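Apart from one protein chain that is not included, each protein chain of the complex appears where it belongs.
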Amino acid sequence: MPKKTIVYPYIPNSVPEVKAELMKEVGVTDPMDLYEEIPDHLRFKEELKLPEPILDEYSIRRHTDEILKKNKTADEYLCFLGAGCAPHFVPAVCDEINGRGEFLTAYVGDSMGDHGKWQALFEYCSLMGELLDMDILSIPMYDGGQAASSSLRMANRINNRKKVLLPATMNPEIFMVVKNYLNSVPQPEIEIVQIKFDPNTGLMDLNDLKNNMSNDVCAVFIENPSYLGFIETQAEEIGKIARQAGAEFIVYTDPISLGVMEAPANYGATITCGDYHPLGLHLGAGGCQGGFIATHDDMKYISEFKDLMFGLTDTIQEGEWGFGEVLYDRTSYGSRDKGKEFTGTSTGLWAITAGVYLSLMGPKGMQEVGTTIMQNSQYAAKKLSAIPGVKIQLSSPFFKEFVVNFDMTGKTVAEINKKLLEFKIFGGKDLSHDFPQFGQSALYCVTEIHQQKDIDKLAYALQGVISC
Amino acid sequence: MARQQRKLLRDNYHQARWDEPIIFEMSVPGERGVLVPMASEEIASQVGDGASAIPASLRRKKAPALPEVNQMRVNRHYYHLSQETLGTDVTLGISEGTCTMKYSPKVQEHMASRHPGIVEVHPHQDPETMQGLLEIYYKVEQFLKEVSGMDAFSLQPGGGAHAVYTNASIIRAYHRARGDHKRTEIITTMFSHPCDAATPNTAGFKVITLMPDESGYPDLEAMKAALSERTAGIMITNPEDTGIYNPRIEEYVRAAHAVGALCSYDQANANGMLGIHRAKEANFDLVHFNLHKTFSAPHGSMGPATGAVGVKEFLKPYLPVPRVEFDGQKYTLNYNYPESIGKVRTFFGNANVVLKTYMWIMQHGADGLKEAAICSVLNNQYFMKKISQIPGVVIPYAKGKRRLEQVRYSWEKLMQDTGVGTDDVNRRLVDFGIEHYWTSHHPWVVPEPFTLEPCESYNKEDMDEYIEVLQQISKEAYEDPDFVKKAPYKAASHRPTHSAIDDPELIAVTWRQYQKKKGLRK
Partner (left out) sequence: MRKLGVIVNPVAGMGGRVGLKGSDGIEILEKARKMGAKPEAPRRAAEALKVIANIKDQIKVYAYPHEMGADECLEAGLEPEVIGSIKSGATRPEDTMEAARLMVAKEVDLILFAGGDGTARNIHTAIGANNIPVLGIPAGVKIHSAVYAINPRSAGEVASLYLQGKVVEIKEAEVMDIDEEAFREGRVNARLYGYLRVPVERRVQSVKSGAHSEQAEIQGMAADVVANMEPDTLYIIGPGTTTRSIMERLGLEYTLLGVDVVLNKQLLQLDVGEEQLFNLVEQHKGNARIVVTAIGGQGHIFGRGNQQISPRIIRKVGKNNITVVASRDKLVALQPHPLLVDTGDPDLDQELSGYVRVVTGWEDSIMYRVSNDAG
């Protein structure tokens, strides 16, 4: 049955005359002759069972719009979900710049033709370096999970020890990524030990830490602020314990807190890592994450980064900035034997965006956003704890998230969150599965985008949901 | 059919060259780029300044030394930098062979970056409030199943290498579940993507690489010698980065299966085979696609991306969680896969990339995918014919055989005749508005390599322009090699004095490190 010839806008040589001309040029009469290298029995002879195409642009846009409209969004609903992807304010210039086609569609061009991209990524590293108060960063990783995993393996390569200590309060998804990443053949070579925490404060149980500390621990890893939102106030002491035993002290941090919170480098971290999602990126259904790892200027660390770095240099033209790739051939530092994991396409566009965000915010902006976040979240905690049956689970100070316990309400978080939807509110993340010791608890996230009336509405709604 | 002949060579081109300072150099104390929402007065009166809840030892003592720049200048600065970047939107992406730089349709870009139905969705929302998102994920999975013949897909990995790593993790889990602890080796080939060696190595496997035989195919006899009961799997790219399709591919698979090893198909170069060749018929157990190559999502200056991992039914239990499922009425997220490798990335992966994939496949359908493949290969073979006629070019391996998605060429003859090599040509390209091309992964088995891929997005005139540029540079090399070697002349910047920095004294990966080394800062 002869099919109608379609000329696709994205396939210009599907114009029959042009196609014929090219075919003649390469000496084929049937397009399938182009594939003569693929043996007949390896050819797929049927038709792929895919839906009928929606050929015109208006219709595909409308079709997709209809599907996406089935989603409820943080545009129409109040979102109190965080857990690694928190709602933060995205300055317009951030969207403007990552919408620039040149950045959007660039890839691996060299530093002369792609000078702008190299500079933008160098600036991302530089700006993050100031925030983290560390000199060394590489190009970004997939997400915080990758950053955490690679930091741990870096530590293992540096000191050749085989055990890592992780907090039991750790982000469960990141924990899963780490567990897979530290796995090996025929069995895992790096042992993972989870350190207990105080159920009242959330803080790490220092006795448990000391008991597990030994000469075969390559790294002690903490999140600060924690996945559960609290600030690990013992951080400095934990760092001392780690470093005294010769282990690396890895701190996974929230970059948007660093206008008010001290950079981990300044309370003993030897490696800082995290996810830079809060810096100018949308929720994006979890597709706007990006990982970073930073260290001090020490070849011991520099030579263990798995991803390449762009170094500032000059060019043959006087007064011009240029960029080169940092290699570590001549250095004989670090455990050169083991391969440095793998590298590849990660999150360049988002890193450029984070750079734009930090350029806009400046030191004052970072201080202000950190302040606003803490004021808002503390206010929210106060309002919620005033609701009968609701209590704040952990007594430690927190940054933008806190654990809310609903045991006394007699309702499950699942029930409560379902009801909250009717108020057009996304309630906090249900922790009852991952942290059963907290009973029916949820992780609430409150940031600078929540106005007082939003928080008041949450309190009001919760009150309503709980009392009925 | 007469077409107007006009000058193709953009010899008048000049890239924007802004002599742009590093953002820190633009700082003016006191300037603000954006003002931040403040907590209401009432909130402040109730809880105080908020930050004092942080214990003193953890309080920021010195403000981060970020630059202070007003908004207009920040905007202008980054606009300048974008103008100094040659993305596929402005140049001929033919240069990036093996990256499949096809047109990323704007209708898709706008949808993914502006529609609140994806931009403002939180991945931990109640699945009932994310039915649209889950529908997209589910349907893309079904599409990719059909395209490859595999039985299940995960869209979680954040890139091609990540997908191959995921496959290596799945292979690891599979053998461990069988109680077979002898499977410690993975075999791959020299022309496969380096991640086919690096990722299994990361996963803990010992890696054995096969060299190409004289015709450029991986040495099958060598593979048979390397296979044993210790082989966990083989990881092969086909066609390899040279563009050569290995017609004996299933012999490799058979040999591997015979010793109980799994076979993983790196389909980064699948664009030329959509609807024509599938992993299933070649009997592979695992496969991966690069959604940001074959399926039109843009490359984003190195990401975000997605590597889609596909497996046969018996490997489905090991896929990362959660899996998106459909009961006929509702879409759900299922975490209940006890044998799963867990996660390779937080949340679901890069939803925006998956959305673009959905739209692209929906706009093309089965016929369109096949047409894209055919036109891509047709373009490539036309291109190859023309390039082979350029003085100085040599095309090693597989003489007389038709290549698929891309070709690895060599300037070996040019180097011998004139002393001008691939790196030199590469720098001169920018003077004509063409992006630097991709040479080859290390090691350079093919000397003075360059790999080009005119996929289906480029019309004949685009290709002819590119060919003319290379002809011009070849001519210049024969007439005045020094001129070529001193290029670029009209790019955003000139050649760096150190394109490779390995002296610890010179390493400056951040502005602060640079300043410290220059004694401008403590």
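Think of it as A and B in the order they're written, each chain with its own count starting at 1.
Everything below uses one rule, namely that a contact is a pair of C-beta atoms (placed from the backbone, for glycine too) under 8 Å apart; a residue touches a chain by one contact, two chains touch by 3 or more.
Quick caveat: nothing in here was measured; it's all calculated off a predicted structure.
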Of B:L58, B:A197 or B:V509, the residue that touches the missing chain is B:A197
Considering the complete complex, of B:A16, B:A222, B:L333 or B:V394, the missing chain is touched by B:A222
Which of B:R76, B:K385 or B:H441 touches the missing chain? It is B:H441
Where chain B meets the left-out chain, the residues are 187, 190, 194, 197-198, 201, 205-214, 219, 221-223, 225-226, 302, 416, 419, 423, 438-439, 441-445, 498-500, 502
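The rule we apply is simple: only the chains that are shown with their structure count from here on.
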Rounded to the nearest Å, the gap between Cα centres of chain A and chain B is 19
